[in-house]
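The other protein chains are all here in position, but one chain of the complex has been omitted.
Right, chain A next:
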Amino acid sequence: MPTFVYMTRCDGCGHCVDICPSDIMHIDTTYRRAYNIEPNMCWECYSCVKACPQNAIDVRGYADFAPLGHSVRVVRDEEKGVIAWRIKFRNGKKDMSLLAPITTKPWGTCIPQLANVAGPSQEQRNSQLLYNEPKYIRMDDGGLHTLESNGLVMKEGVYY
């Protein structure tokens, strides 16, 4: 299955409900806490696990092939720009901690607001170029590849 929610940790905030790509984290109307309503549509993508402020959500491997007694936990920190994983084997022989960056820039600050950049000229509109091109293709002054520039033609038939 997929994800499950610890009764004593969940406070019913709904972050998991908001983020789940499969729409399977719902709030139980009796307990006012979240749970996975459709485990066989869970991808174990960990989106809800990462989003939970209480660390109340965990994953127990799919019952049709995964034995009990394992653990893969995660903490994702946008401020620090890192994600930390811990993997524990069923037999206790392996216990790994792994750390990876999730971004190299302060969150969301380096993405341009295209409504505010200078708009394209008519010449650019009539060309095959996209925003920031040709510069961003090679980060130099080179142009866009065309059939002509690369000495190619398109020909019908069987050619390999």
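Definition applied: a contact is a pair of C-beta atoms (placed from the backbone, for glycine too) under 8 Å apart; a residue touches a chain by one contact, two chains touch by 3 or more; residues count from 1.
One rule holds in what follows: contacts and distances are computed from a predicted model.
The complex includes a chain that is not drawn, and of the options "Adenylyl-sulfate reductase subunit alpha", "VacJ family lipoprotein", "Copper chaperone PCu(A)C" or "Oligopeptide transport system permease protein OppC" the UniProt name matching it is "Adenylyl-sulfate reductase subunit alpha". In the full complex, the hidden chain is touched by chain A at residues 1-2, 18-24, 26, 37-47, 59, 61-72, 74, 76, 83, 85, 87-91, 93-94, 96, 98, 100-108, 110-115, 117, 119-120, 125, 128, 130-133, 136-140, 142, 144-147, 150-160.
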